[in-house]
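Only one protein chain is missing from this complex, and each of the others stays in its spot.
Let's turn to chain A:
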């Protein structure tokens, strides 16, 4: 079993894993970071989105060994202690979630959007969320939350 090292939410982690372990399994099962969800087996829903070296990816469609040496951020790594990340705070404030299942992926995807485009239009937000499916909200409040977080983060 190969030994695998990466930085997860700022902490260095080293574990032995089978090569056929997906990054999402590694996070959830080996490290008990269950904030990252699995909502499909077709790489389409985006519930599993995390950042690898600063870019959003679907952790259900990446092997843990492919993240060797990388810097990984999950939903658990966004808040600073008790203080929510502005994107998390905006989702709460604007009711950007109902059941919450899609939320970790939505938030991680949205944070990546603002890294690329700090002032996205509504259309740009909706296009960016192409890979994140929500069964509850109808997206409207998700878009509102991202707009609010964007203006908060630009201040």
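In the analysis below, a contact is a pair of C-beta atoms (placed from the backbone, for glycine too) under 8 Å apart; a residue touches a chain by one contact, two chains touch by 3 or more; residues count from 1.
One rule holds for everything that comes next: contacts and distances are computed from a predicted model.
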Practice item. Assign the chain not included in the display its UniProt protein name, restricting the answer to "Carrier domain-containing protein", "Fragment flavodoxin oxidoreductase", "Xanthine dehydrogenase family protein subunit M" or "Putative DNA modification/repair radical SAM protein". Key: "Xanthine dehydrogenase family protein subunit M"
Revision key, fill the gap. Among the options A:6, A:27 or A:49, the absent chain makes contact with A:49
Review point. Of the listed residues A:88, A:109 or A:137, which contacts the missing chain in the full complex?
Key: A:109
Practice item. Name every residue on chain A in touch with the hidden partner chain. Key: 2, 18-20, 22, 41-44, 46, 49, 55-58, 60-63, 65-66, 68, 109, 112-113, 128, 130-132
